[in-house]
Each structure stands twice: as structure tokens, then as C-alpha cells.
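Input: one structure, supplied below.
Missing here: one protein chain of the complex. Every other protein chain is in place.
Here is chain A:
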Amino acid sequence: MNHVRMRAVAAVLLTTSLGACSLMGTEDDGTATESPATSSGETTSEAAGTVVLVTHESFSLPKKLVKAFEEETGYDLEVRAAGDAGTLATKLSLTADNPIGDAAFGVDNTFASRPIEAGAFAAFEPELPEGAEEYALEEGADRLTPIDNASVCVNIDKAWFAAQGIEPPQTLEDLADPAFKDLFVTPGATTSSPGMAFFLATLAAFGESWRDYWTQLLDNGTKVVDGWEDAYYGDFTAGSDKGTRPIVVSYDSSPAFTVEGGESTTAALLDTCFRQVEYAGVLEGADNPDGAEALIEWMLTDEVQSALPESMYVFPVSESATVPEDWAKFAVQPAHPYEVAPGSIAENREQWLTEWTDVITR
């Protein structure tokens, strides 16, 4: 009986001690977030406080750079991830009258109009580095600053085509060619941001007859899956051993990640691309608008711009930034990507996606 009681006591002790250490843990976190105000006050004379950056889940920058920013400006950077690009845009729009941070990064040209219309962003126009101007929004350039860009392009497994002795496709039209039957996989436009970008590319290429094109694609055995991960790691031949499809929707930077023996086994088809530009902006009603402005200016510096490819797999908007060697060799950007005006996307998104779903599920 004693034995039993000892075990009961041990169980209780263990659970309470676990609970205690965990509660301490959370308290630690609490103080950690509150302490920056005081610690920054000690390091610099101008106690500037915390800057809260709201962003999507792919945001990441080298710790060294962030530390340098904090030391130079006296601000402390706090990053809050807010889900994927669509979730981020919805969050910013819904909280326009009581923002969840000071600055936002990661709204792209397919979603930009939504938070702008909701009044989520305050006016701010920093001086843009050389080359960044061409990425500025037509409407809303006074609210959102371009930070990076990447194009969604159809990628092919060069090694697969070489092994089969088939000439790989080049254009969007080729994807509907029976020679490439059952070889193409794409994430869905409604469920994934690259999927949406590819859909917009087809829309820009075929205009009103996009429905016919998609019908042809489906007749040609195109597989539509949920997300990019699923398409690339599940079905793409260069993404996994079990993949059976050598054509996939991915990014122009993807070939830099499939380098073997000094040569990339994949390639992006540069005539099939849609360019996504990611923006940053100061949130309307922010607690720390000065810090938010300093943060956006910092994101435009060559140090941050040059770090973007390695840490976020995107291209800088600044011409003076340097791109890593692998990228210079294997990640080629399209010269003339397809474009759809953000205003037009905002206006028609719902209708397009509804019709697209109808075509897909027919």
C-alpha cells in the first residue's frame, strides 16, 4: 500500500513540478517581451522602445542583421507571424482600427488592395534604392514599399526529360500538348499562393479564354493538388523518389536548390511566370510609427536586401544588392513576366476563383 501511495505522490509531484516549471517558462517569456523597453534604454540614450513587425510565416532574416538594426537605432524588433499571405492580408484588414503591430511585411501584389482599401496602412514613402521603383504599386505606392520579388514559374525536371529523350515544354500552350500528357502538377488557385499566381499567369496569357485553356489542361491529365509542398514534394519527380510528374508550378529560384555536381537538375520556364512582389508598410494607428518607418528603411538597405535570397528565397528589389553565387548561376529571373493589375485582381478575385473551381470540379 505504501508503494502505491508513493507512486501517487510521485505522480502528483511530477505533474505539479512540470506545471510549475512551465508557468515559470511563460512568465519568463512575459518579462522577456516587456524588458526590451528597459534594456534598450540602457544601451542607447534615445530610449526608443519596441517595434512590432507583423508578417507571414515565411519571414526570416539573419540574427546578426537584426542585432545590428537594434543596436544602431535603439529599437527592439519583435516579429509576429500571422499565417500565410492570405491570412496576413485578412488579419490586417480586420484589425485596421486597432492594429496588431507597428509595421507589416509580406502583403503581395495579389492581396495588396484588400488592406489598403480597409485603411490598414498609413502614408509613408521612403527613398527607394536604385531599381526598386519598377516594383512600386500603381495605386497605393504612398502606403506600401516594395521589398522583394520572386516569380512563380513552371519548373521542369531536366534530368527526367534527358533520361526519357523527350524535348521539354517551353510555354503555357505546351502544357496542354498531348506530348506532355499526365506530366504536369500544380497547386490549386484557391488553396495556395503560388497556385493563385500561376492561375493569374494563365489569365494574363489567355484573357477571356482562360477557361478553355484550363479545360485543355485538365483534359491533358493535369493534376491539381492543395499546396506547393504537396505538388513539389509529393508529385514532382525532382522533389521526391516517388514523384511521377516532371513538370510542376514552383519559383524562379527553385533551380538553385537542386544543384548536383555544379549543375542544376531542374529549370524554370521563363515564359510561364507571374511576378509576386512583397511589400512593407506602416500600420495606421501604430504605437510606434517612427520605429516602423526606421524598420522599413532598414529593410531597403543593401545588407538586408542582399540577405533576402538566402533567408527568404526571394530576389531583392535593389539593384545594388548582391545575389549569392548559386543564385547568379541557376536562379534566372524572367525578363517579361505576366502581369495583372492589383486593382483588377481585387475586383474580380471572387468571380475568377468561383469560376476556376467550377472548371476544376466539373
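Here is the rule we go by: a contact is a pair of C-beta atoms (placed from the backbone, for glycine too) under 8 Å apart; a residue touches a chain by one contact, two chains touch by 3 or more; residues count from 1.
Assume contacts and distances are computed from a predicted model.
Trainee: Given the options "Ferredoxin-NADP reductase", "Iron ABC transporter permease", "Cytochrome ubiquinol oxidase subunit I" or "Peptide/nickel transport system substrate-binding protein", which would UniProt use as the protein name of the unshown chain?
Mentor: Options "Ferredoxin-NADP reductase", "Iron ABC transporter permease", "Cytochrome ubiquinol oxidase subunit I" or "Peptide/nickel transport system substrate-binding protein" considered; the missing chain's recorded name is "Iron ABC transporter permease".
Trainee: Touching the hidden chain in the complete assembly: which of A:Thr171, A:Ser209 or A:Thr357 does that?
Mentor: A:Thr357
Trainee: One chain isn't shown here. Among A:Asn109, A:Ser253 or A:Ser318, which residue touches it?
Mentor: A:Ser253
Trainee: Which parts of chain A face the unshown chain closely enough to count as touching?
Mentor: 1, 4-5, 7-8, 10-11, 14-15, 18-19, 21-23, 25-26, 29-30, 33, 55, 57-60, 62, 78-84, 86-87, 89-91, 93-95, 98, 100, 114, 188-191, 196, 223-230, 232-235, 239-245, 250-251, 253-254, 257-258, 310-311, 313, 326, 349-350, 353-354, 357, 360-361
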